[in-house]
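Sharing a structure here in structure tokens format.
The other protein chains are all here in position, but one chain of the complex has been omitted.
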Amino acid sequence: MSERPVQQRVRLRSITPEGAYHRLVLDAGQVARTAQPGQFVALSVGGADSAMLLRRCFSIAGRREGGIELLIAARGKGSTWLTQRRPGTSLDVIGPLGGPFPPAPRRAGVVLVGGGYGAAPLLWFAEELIARGRAASTVQLVLGAASQDRLAGVEQARALGAGVHVTTDDGSAGIAGRVTAAVPAALAAARREAPRESRPAPGSAPAAGSGSAETAGPPVEVYACGPMAMLRAVSEVAAEHGSPTWCAVEESMACGVGVCMTCVLPIRGADGVVRNLRTCTDGPTFDARAIVWDQIPSLTGGSR
Amino acid sequence: MSERPVQQRVRLRSITPEGAYHRLVLDAGQVARTAQPGQFVALSVGGADSAMLLRRCFSIAGRREGGIELLIAARGKGSTWLTQRRPGTSLDVIGPLGGPFPPAPRRAGVVLVGGGYGAAPLLWFAEELIARGRAASTVQLVLGAASQDRLAGVEQARALGAGVHVTTDDGSAGIAGRVTAAVPAALAAARREAPRESRPAPGSAPAAGSGSAETAGPPVEVYACGPMAMLRAVSEVAAEHGSPTWCAVEESMACGVGVCMTCVLPIRGADGVVRNLRTCTDGPTFDARAIVWDQIPSLTGGSR
Amino acid sequence: MSAGERAEGTAGEVSGVDMTTHLGTLELPNPVLTASGCSAAGRELDPFLDVAGLGAVVTKSIARAARPGRATPRMAETPSGMLNSIGLQGPGIEAFLAKDVPWLRERGARAVVSIAGGDAAEFAELAGRLAELGPEGGISALEVNISCPNVANRGLVFACDPAASTQVIAGVVEVVAGRLPVLAKLSPDVTDIVEIARACLDAGADGLAMINTTLGMVIDTDTLRPVLAGITGGLSGPAIRPIAVRCIYQVHAAMRAGALRPAPIVGIGGVRTGLDALQLVAAGACAVQVGTATFNDPSAPERVLGELRHALAERGFARFVDAIGRAHD
Partner (left out) sequence: MSAGERAEGTAGEVSGVDMTTHLGTLELPNPVLTASGCSAAGRELDPFLDVAGLGAVVTKSIARAARPGRATPRMAETPSGMLNSIGLQGPGIEAFLAKDVPWLRERGARAVVSIAGGDAAEFAELAGRLAELGPEGGISALEVNISCPNVANRGLVFACDPAASTQVIAGVVEVVAGRLPVLAKLSPDVTDIVEIARACLDAGADGLAMINTTLGMVIDTDTLRPVLAGITGGLSGPAIRPIAVRCIYQVHAAMRAGALRPAPIVGIGGVRTGLDALQLVAAGACAVQVGTATFNDPSAPERVLGELRHALAERGFARFVDAIGRAHD
């Protein structure tokens, strides 16, 4: 964690439907103060007499006038409760939690791959990258979803001037198919647009260095956020094209702050040892090459 | 039960603070259709994901334009939740439950003794009695509470033209003291105002007959609604003055409809046998002489 | 009759799912029952549901004589549950047979009668009386509530002791002599529920009903005294559903593993929706009872049945029975 999280009771400033999702703006000034793209918040749901004991986690989708934005899918009972709140409701929020996305090396191209609402934190990341001086054309966004209404951030991405690649499983918008279908084109575009003249800076992430060694042209880094199976598929395609992938994972979290050990994933350390790391505090973003995919039961059908 | 209860999802039409209480009007047309004073409703609280599983019971305080009125004290978490609802909220209601107050013999005087919000159903009862042709002066209301803000229905009672006797424990309104302090005067007034010319009709409740045998003047019946200790005290004072008391009790009810057996009180039957009767279906109003007060743990300190 | 033929046209078949299930020799048109003590003898639920449309009505445990039950307060609400301490208040078997069974019969409802006794002899006597009437007399099955106190053994509940459970069930089974299916109702408050299940099945029970409430207590934070007059009470409701699912799963697993004679399990505990019922079924229950949820929603048993049927249809089941024990596959 980069900054200590805070616990705040805040006002829901606004709530707006956005396709299949709802965009919430919370007056969470203390959270907003230090939040960075890739971090998340944990909201308590249902009130003091609710049967729902656990907080729900949501990626921070942006900062707005001293508040934070979230993009929420009504999935089960807790998220549905949240999307039914009215402006003015008081909510208990903890954040910012987890670490931010690792910084993209200045001279690398960037491909951001978002599945469904997973696009939301990546759009904020793109905004920040561009705001900090990166050419918008070096940022390529792949936005995929099951259907058009589940696509998030397409307009926002276009407005930023970034490259936009859209896929839907049912073909209702963009390319019919999974995000992986669009990743090669996005990688190529990012490589094309990335500053040609230079090699990766020595201080950049080792991942970038190793990726660029295998392919022609400047390095490209991939950031992906979405379901676990998507993360794996994207990172495999990216690896084939010589790019490393930063995966923002979404495991079931009982506490969100690092005390319960429910949210772990098997991660291979620099020492080669696989450890079950907490995705809430040690993540939620991991280098795809460190994730031991074959030991994740939800992918191998081990238990569910 | 006089009519079969119904289960309805209804709209909260309005909610208005009234002293320490809230008056709720529910668009419960089906409940209102057959409801009579003395009956109650059971409301589910907290929504589908609430940790509060059981319904809360409230006396029906009146009918209004096809709906029903309730007067609710925010006591614990369920009643507090109810008093915080906004108009338009959808509520699940079952009613009318329990039996109505037994009818007052036409030629008897009537004393209605309400403790706190317990006054609410009695006011409706008074209204109905007067609407059916009884002289308002033959109805005497004793309204008592801990303090002025907890008095219910004083204005309403005055507007009806009924006799009104007010007591507060702290003396902030009316006579300082318990309702029992005002009961003798109310009994005397009711007896004074009751139609002198006749003896109790043969068809009237035996209670009325036996009461009048011990005192001069026409019979007076007492109806009381409030805490158990108050009911006992009122019925004792009334008995000393030769009047029977109908007590509307308020036991903890898990189901409200007669299936759980949690709400029982020891009641002596006509056969002399004491049985634990369900206050939800066999009550909530009982003849004080049938209640075996000494076997009620909450009064004898048996367990609480 | 083949499975294919059976899927059409039986009483249990609605909206494409054959809901028929069996408790031993007893065929039920569907697997959703009321729970003992949570529906009295059915009559009070009449305004809210059609008792004949349920798998069966399980009546409040009945004893030989009329019993006043415990003192009040008898209940306390707890997070997602409640405690009760009714103490088996009831009119006694004769009044019950005179008043309650005829009403259920008239309505066309199936009655599973729950019996409770202070010793094995009382259980056997009750069972004999009911078996005499048999199905023709309007009794579909017996549920033996062994989760009640054994008078002879310091009030220890029968279901907490394999020997006591064996004694009660063997006595009942003997006197019933196959005239009615006998279900043993188990308590979860034991170190090893499979051991108690084995004692009951070895003693000849046709099936198991599980779980009864788990022992709990609430203290009034104003008086600092127990809320219930009976001090402790039985905890029920959604709060205990995970315990029910676990118990059913353990017993069904033991049956699959050959460690226990296969027998029908009636699942009970915290069922509020059709999906809750489906959890118990997938764990191994061939029928479910809806208890405390009825207090929240008196139409709950009927609603749960509809929701369960819908959930099965959505998941592509043609027959309810195919979902039983699915979590073990």
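When the chains are written out, they are named A, B and C in that same order, and each has its own residue count from 1.
Note that a residue touches a chain if its C-beta (ideal position, glycine included) is under 8 Å from a C-beta of that chain, and two chains touch if they have at least 3 such contacts.
Everything numeric in this text was worked out from a predicted model, so none of it was measured.
Of A:Gly29, A:Pro227 or A:Gly258, it is A:Gly258 that touches the chain left out of the display.
Checked against the full complex, the candidates C:Arg110, C:Arg129, C:Arg241 or C:Arg319 give a single residue touching the omitted chain, namely C:Arg241.
Across C:Val151, C:Ala177, C:Ile219 or C:Ala259, the single residue that touches the chain missing here is C:Ile219.
Across the interface with the omitted chain, chain C contributes residues 78-81, 83, 160-161, 189-192, 214-219, 221, 224-226, 231-232, 235, 237-243, 245-246, 249, 270, 275, 278-279, 282-283, 311, 315, 323, 326-327. Although one chain is not displayed, chain B still touches it through residues 51. Looking at chain A, the residues touching the absent chain are 4-7, 44, 51-55, 92, 94, 251-252, 254-266, 274-276, 281, 295-298, 302-304.
One rule holds for everything that comes next: only the chains that are shown with their structure count from here on.
Note on chain placement: the centre of chain A and the centre of chain B lie 60 Å apart, centres being C-alpha means. With centres set at the average Cα position, the gap from chain B to chain C is 38 Å. Centres computed as Cα averages put chain A at a distance of 48 Å from chain C.
Chain B has residues 51-52 in contact with two or more other chains. Shown for chain C are the residues that touch two or more other chains, namely 79-80, 238.
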